[in-house]
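Omission of a single protein chain aside, the complex is shown with its protein chains in their original locations.
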Amino acid sequence: MCGIVGVYDKGNINAANAAYYGLVALQHRGQESAGIAINNDGIITCYKEMGFVNEVFDDKILSLLKGDMAIGHVRYSTSGSTFAANAQPIVIKYKNGNLALSHNGSLVNADLLRGQLEDQGMIFSTTTDTEVIAALIARNYKGDIIKAIQNTMEIIKGSYALTILTDNKLIGVRDGYGIRPLVLGKLENGYVLASESCALDTVGAQFIRDVRPGEILVIDKDGMKSIDYITNLPTKVCLFEHIYFARPDSIIDGISMYKARENAGRILAKEQPAIADTVLSVPDSGTPAAIGYANESGIPYSVGLIKNRYVGRTFIQPTQSMRELGVKLKLNPLKENIKGKRVVMVDDSIVRGTTSRKIVQALRDAGASEVHVRVSSPPVIGSCRYGIDTPTMEELIGANKTVESIREYIGADSLGYLSLEGLLAAVGSKGDGFCTACLNGDYPV
Amino acid sequence: MCGIVGVYDKGNINAANAAYYGLVALQHRGQESAGIAINNDGIITCYKEMGFVNEVFDDKILSLLKGDMAIGHVRYSTSGSTFAANAQPIVIKYKNGNLALSHNGSLVNADLLRGQLEDQGMIFSTTTDTEVIAALIARNYKGDIIKAIQNTMEIIKGSYALTILTDNKLIGVRDGYGIRPLVLGKLENGYVLASESCALDTVGAQFIRDVRPGEILVIDKDGMKSIDYITNLPTKVCLFEHIYFARPDSIIDGISMYKARENAGRILAKEQPAIADTVLSVPDSGTPAAIGYANESGIPYSVGLIKNRYVGRTFIQPTQSMRELGVKLKLNPLKENIKGKRVVMVDDSIVRGTTSRKIVQALRDAGASEVHVRVSSPPVIGSCRYGIDTPTMEELIGANKTVESIREYIGADSLGYLSLEGLLAAVGSKGDGFCTACLNGDYPV
Amino acid sequence: MCGIVGVYDKGNINAANAAYYGLVALQHRGQESAGIAINNDGIITCYKEMGFVNEVFDDKILSLLKGDMAIGHVRYSTSGSTFAANAQPIVIKYKNGNLALSHNGSLVNADLLRGQLEDQGMIFSTTTDTEVIAALIARNYKGDIIKAIQNTMEIIKGSYALTILTDNKLIGVRDGYGIRPLVLGKLENGYVLASESCALDTVGAQFIRDVRPGEILVIDKDGMKSIDYITNLPTKVCLFEHIYFARPDSIIDGISMYKARENAGRILAKEQPAIADTVLSVPDSGTPAAIGYANESGIPYSVGLIKNRYVGRTFIQPTQSMRELGVKLKLNPLKENIKGKRVVMVDDSIVRGTTSRKIVQALRDAGASEVHVRVSSPPVIGSCRYGIDTPTMEELIGANKTVESIREYIGADSLGYLSLEGLLAAVGSKGDGFCTACLNGDYPV
Partner (left out) sequence: MCGIVGVYDKGNINAANAAYYGLVALQHRGQESAGIAINNDGIITCYKEMGFVNEVFDDKILSLLKGDMAIGHVRYSTSGSTFAANAQPIVIKYKNGNLALSHNGSLVNADLLRGQLEDQGMIFSTTTDTEVIAALIARNYKGDIIKAIQNTMEIIKGSYALTILTDNKLIGVRDGYGIRPLVLGKLENGYVLASESCALDTVGAQFIRDVRPGEILVIDKDGMKSIDYITNLPTKVCLFEHIYFARPDSIIDGISMYKARENAGRILAKEQPAIADTVLSVPDSGTPAAIGYANESGIPYSVGLIKNRYVGRTFIQPTQSMRELGVKLKLNPLKENIKGKRVVMVDDSIVRGTTSRKIVQALRDAGASEVHVRVSSPPVIGSCRYGIDTPTMEELIGANKTVESIREYIGADSLGYLSLEGLLAAVGSKGDGFCTACLNGDYPV
């Protein structure tokens, strides 16, 4: 997972600031590295480092990034690389000048394309798909950058939302299936592109619309031009954005992430009812579904687990002896709302099952008489090939165990998943328009 | 406000780890500086710096702090000091060896006592009350440290919860009114003292009880000894701990902080009803009261404001031009739950009014048709003299405006505060046992 | 200017340590950035950052760089780039796997070659000549890396000393003129390549010989193979290495840097005698020549300027008001050896003249009755095209003023430069074998 932004704020040489705030709004999409590339009268400068957005950038560095056109990127750890080599945006020099790219997604034919390019003598500085895209654009360039991008879109397969900076243009691209999101907003003197609409709110841009699957948006001093380039593919928006990744205050492809999750909770309450005294959520991601479950079922919602907001990345892990004492560093049960009660614990997904198991145990330790786990999505049975960092099949508990044996493993009194039909209904779909590969094995590309 | 801990884990030379985790659990009580003093066979070493607990300490520094007896401190900025001079614990050398102290609270006669000591030739290294307490203990020491502490308790006036490290003892002290909290927990081979019970959960200690007002707890290799030293004062626990400061998963003086706040919300719904479509909270502190209000009133609770968890201290503030764009950095309204609705917005307090004003405006921008503000505590009309960093009287909106003019200032359609009686009822009081100085001017000391 | 190393220490997975110590020995050749690339069983990892070698690397980072084959690089600031993008070694992925390169020197046809490659669709990640060399090797690769390097050497023009890491080889290359130095040393189980022999001493390697101009050295598990590939060019070793850049304890192309400078001082004493009481040096670089001048002339050598070793890069520059007080931060005159004396001040070069002017003034302030400046090299009249960061022609005082007007500008009583013949004699040349472009305009390439 990654988050991308693009900003063109005509005449404002501090456009990097908007890119910075946009990336902070998208920080949940990637915490490993952050970067901004800026175009100052055709000169592209890029700064990127390992770390959170507010660690990578400070006043001094932002003040060095002058220009009115910028793109940015936050990156989730997609590989074991310890160092910054694969951070984005990437910047290349090619025959037409400079090109900076930020990419969210994953190509399925990257290795093949990379091999073909290398056979033609191409060199690469990173192991990213993104550099393959950049190399293809450079290779396909014959005097028209848009044509070069179009030719590249014909060759690359998989998911990609891109923000591209040329010597004088900001370009947004979304793959033909629309797997990864990209939205468009308006500034007084320009435009903002971002992975999610919450980034538009954060920089004070007005939401205009989603970039369409297969669309190329070209923004420069003359305004914005739209090219619907790939139009023959079925839309296959990633369902996991709606269940899990996107911020609840984002609206993607016309759907409120909060509402989708609350709906999922409501439908879950119908599909998987429980006799209980209270509905609890696993904060923060399970909260909207828990509220939906409570409202639909009539069982009162209450706060059951308190999250320590200060337990971050640099936190020192407890030693074995402390772990055995049952330390509650990150989540502490609120005994008042649990003790002696039959609780429904709502979470948005179960991936490996280890976290659920710990939480069920903590709820029991806090005195819960029964623990009924309800999950607002179906079991994950397959890995994502389009950019989400799901674990391997061996680790995916949903791919290896029945619901009953998962229940046993996590120690719940009952366990119920939302059905795929229920989830599709929650996002307003009649069964199409979404990629459900990881839930039913139906890989679109 | 500050947070303090004390740990004696007999024979475990890594007691600093438990102090560290305890301080992380108490991080909400002070973010300016953090420190730990450790006793290693009578040698006391202290490390303290400006910053969050996990910034101040890393593996290397913790590994240098060896010993089985430790105290710790997190400090809220109580003065303009830019540098670390006033960080705690403080460590002094005196005739009986070393003494380390962590203090939460504020003396009302500190200046007087300091002047008297200086007249007798005493020198001080800090401007803290804590060093005055330490100097008095040293001055009163005549061969018995407990007597020295008792003599000191007779002289100092105000609020104090203390953890003290001597050459061979861990001592906990709470002032005679019990204004600041202090709880006691049990480890397999020792004890833990902490400002709040959530710190006990975090280090895996079993909650035993609150330290009693006026009590001295002496913990050493022979076990624990309790001395109820000051017993003639009325209990005056700080109400603001319950409304605002303490973590919701803490239990202080027998009261669940979560329940107290939920109760406050319920009583508020009765005292200050509203005709509305939804109840929203100002996260995170307003959430328990909002849920209570919703449950009592029958108006559905929903999530109305999304908090960006990554907007921390090192965040770069937006420029004026970006502020005018209406950037939503920290709190973003969730339009789905607001648009076209009459909303009740529940917060735990209004101090200066500026934040409430911004949020009301943001709710209106998001389409709220009516905004009814409900506050789960009475107006703050006076400054705290016992350790809470309330603004000056000039800044306290409750001390200077009527409820109606506050409503007008923050732009709400209606505004209702919880009554003092209601608040006392929420914490289970029949009218006594609590300090209500900042709410009704009744200063106990 | 840059410094490069290459290490192959068969079976020692900590070869990065030797690269690190070698770079520390070469730190005087570049203080802007430092980097090491390591080959661990065919996997190349690279770490590079802005800063001194001992700032960029610490125990933890070195421990992550496992492998028995390494190259390293220190880089002098050759452009205005604020960020790390142009740091070396560079690592590329190409059809034959990975390739890491460290380069000292400068191509004169880099722009032309880069343009040709870009026209063929090549992309670049940096603006360095080094990446052009890498791209040409990749492009020329047809199954034999040595052939690819040879084909590249036929195309690139200018100065280059290279250390190259392939999936299983360490390769050293020196351009046909031998402009930049490269020496070869022996470890018990391997070899070391370095810009200067002092790096061999530092890592405990035995000096074997200089790499010959035009030679390719291929080192792998089967030993070392030498290919004298370009043999038809006249040797044109950079004279400035001998005058100025290389460490005095280095031996390059058979010449001791210390002896060359002492000889220069001796010949200078004959060419430009002075009637004086003492000979002083501008530390540290002027010291060998000053000692030579003193020994030849019979005028006693003494220490005249004390250098503050703690005034480094992060030093805060004095304000104007302090500058006017005549602060002596970096060099402080030793009045005892100056007061009332006629002094000869020996320096190795005068580039802009501003430093010399300040020192002459400081010597007069310290009471010198006469100041005779002697320079152990001829006036610099042209910029270097082969990798030394000389100022522009406008700034080069030797290119714009007569000796007499330079004397006047720096305020000396007399000024004498070493002749080019004298300098060549000092390095043992009969007039050939050296690049003298910056001294007489005779550019070899």
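In order of appearance the chains are A, B and C, and numbering begins at 1 in each one.
Everything below uses one rule, namely that a contact is a pair of C-beta atoms (placed from the backbone, for glycine too) under 8 Å apart; a residue touches a chain by one contact, two chains touch by 3 or more.
What you see is a predicted model, and the numbers here were worked out from it, not measured in a lab.
Participant: Going by the stated contact criterion, tell me the shown chains that border the hidden chain.
Facilitator: For the complete complex, the undisplayed chain touches B, C.
Participant: Determine which one of C:Tyr21, C:Tyr94, C:Phe240 or C:Tyr417 touches the chain that has been left out.
Facilitator: C:Tyr21
Participant: In the full complex, which of B:Leu107, B:Ala135, B:Leu170 or B:Ile350 touches the chain missing from this view?
Facilitator: The single option touching the absent chain is B:Ala135.
Participant: Considering the complete complex, identify which of C:Asn54, C:Thr231 or C:Ser405 is in touch with the unshown chain.
Facilitator: If we include the chain that is not displayed, C:Asn54 is the one touching it.
Participant: Tell me which residue among C:Tyr94, C:Tyr191 or C:Tyr258 touches the hidden chain in the full complex.
Facilitator: The one listed residue touching the chain not shown is C:Tyr258.
Participant: What does the interface between chain C and the hidden chain look like in terms of residue numbers?
Facilitator: Interface with the chain not displayed, on the chain C side: 12, 14, 17-18, 20-21, 24-25, 27-28, 52-55, 57-59, 62, 187-188, 198, 201-205, 247-249, 251, 256, 258-259, 262, 284, 287-288, 291, 295, 300-303, 306, 308-312, 314-316, 318-319, 321-322, 324-329, 332-337.
Participant: Touching the hidden chain in the full complex, which residues of chain B are there? Just list them.
Facilitator: Chain B touches the chain not shown through residues 45-47, 64, 82-83, 85, 90-95, 114-115, 118-127, 131, 134-135, 138-139, 141.
One rule holds in what follows: only the chains that are shown with their structure count from here on.
Participant: Copies chain A and chain C touch; is their interface built from the same residue numbers (over half shared) or different ones?
Facilitator: Copies use mostly the same positions to touch.
Participant: Round to the nearest whole Å and give the separation of the Cα centres of chain B and chain C.
Facilitator: The separation of the two C-alpha centroids amounts to 60 Å.
Participant: From the mean C-alpha coordinate of chain A to that of chain B, what's the distance rounded to whole Å?
Facilitator: Computed from C-alpha means, the inter-chain centre distance equals 36 Å.
Participant: Approximately how many whole Å separate the CA-defined centres of chain A and chain C?
Facilitator: Their C-alpha centroids are separated by 48 Å.
Participant: Among the residues of chain C, which are close enough to touch at least two other chains?
Facilitator: none
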